[in-house]
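The structure appears below as structure tokens.
Right, chain A next:
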Amino acid sequence: MVDLTPIAKYRAPDFTNEHEIGVGDGPHTTDGKTTQISDVVIKAGGQDRDRPTEASNSSLGQLRAKLTSLQDNINIFLTERMKYAKEQDSKDIERRILDDGVDEDESD
Partner candidate 1 sequence: MTVDLDKRLRPGRDYYLALGLEGSANKLGVGIIRHGVGEPGPHNSAQVLSNVRDTYITPPGEGFLPRDTARHHRHWVVRIIKRALADAGVCGRDLDCICFTQGPGMGAPLQSVVIAARTLAQLWNLPLVGVNHCVGHIEMGREITGAQNPVVLYVSGGNTQIIAYSRQRYRIFGETLDIAIGNCLDRFARVLKISNDPAPGYNIEQMAKKGRHLVELPYTVKGMDISMSGILQYVDVLAKDMFSSTPKKNKNLVDQESGELITPEDLCFSLQESLYSMLVEITERAMAHVQSNQVLIVGGVGSNERLQEMMELMVNDRKNGSIHATDERFCIDNGIMIAHAGLLSYRMGQTKELKDTVCTQRFRTDEVWVNWRDD
Partner candidate 2 sequence: MTDRVVQLVEDILPGIPLQVVSQGAEAVVFRTGVHPYTAHPSLTNPNQFIIKYRPSKKYRHPKIDASITKSRTAGEVKFMHRLAKAGINAPNVVSADFKRGLIWMEHLGEVLPSGEVSSFKNHLWSVERTRSPDECVSEDIQRICEQVGQLIGQLHHNDMIHGDLTSSNIVLQKKVPYLIDFGLSSYSGLAEDKAVDLYVLERAIQSTHSMYAYKYNQWLLKGYEAAYGTNKQNRRKYVEVMGKLEDVRQRGRKRSMLG
């Protein structure tokens, strides 16, 4: 069986180096952490009939499972980035209000 392992690369202007995201240690399944159905649906009494099928034992099947893990890791990474960007943003406003007396309403 051929071992197919995907990776993802992330580049951004404020990143000096390219960031590489891998699939992690596993075990890998198609049931991802970040790709579940929305809570609101379950809370409203809905059922999840859209679960992915399990990965087969072939190399393509294993690739599917690893891709799900990779997607999880990408989602986690990007969520962190967004959180960080937001923090920087609010810090920036704080600094500008203190330093320059900028009105908060002006920056949106």
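Selection rule: all candidates are chains of the complex that A comes from, given by their letters.
Things worth noting here:
Here, a residue touches a chain if its C-beta (ideal position, glycine included) is under 8 Å from a C-beta of that chain, and two chains touch if they have at least 3 such contacts; residues count from 1.
Only a predicted model underlies this, so the values are computations on that prediction, with no experimental measurement involved.
The candidate list 1 or 2 contains one chain touching chain A in this complex, and it is 1. Of all residues in chain A, only 35, 37-38, 40-41, 44-46, 50-53 touch candidate 1 in the complex they form.
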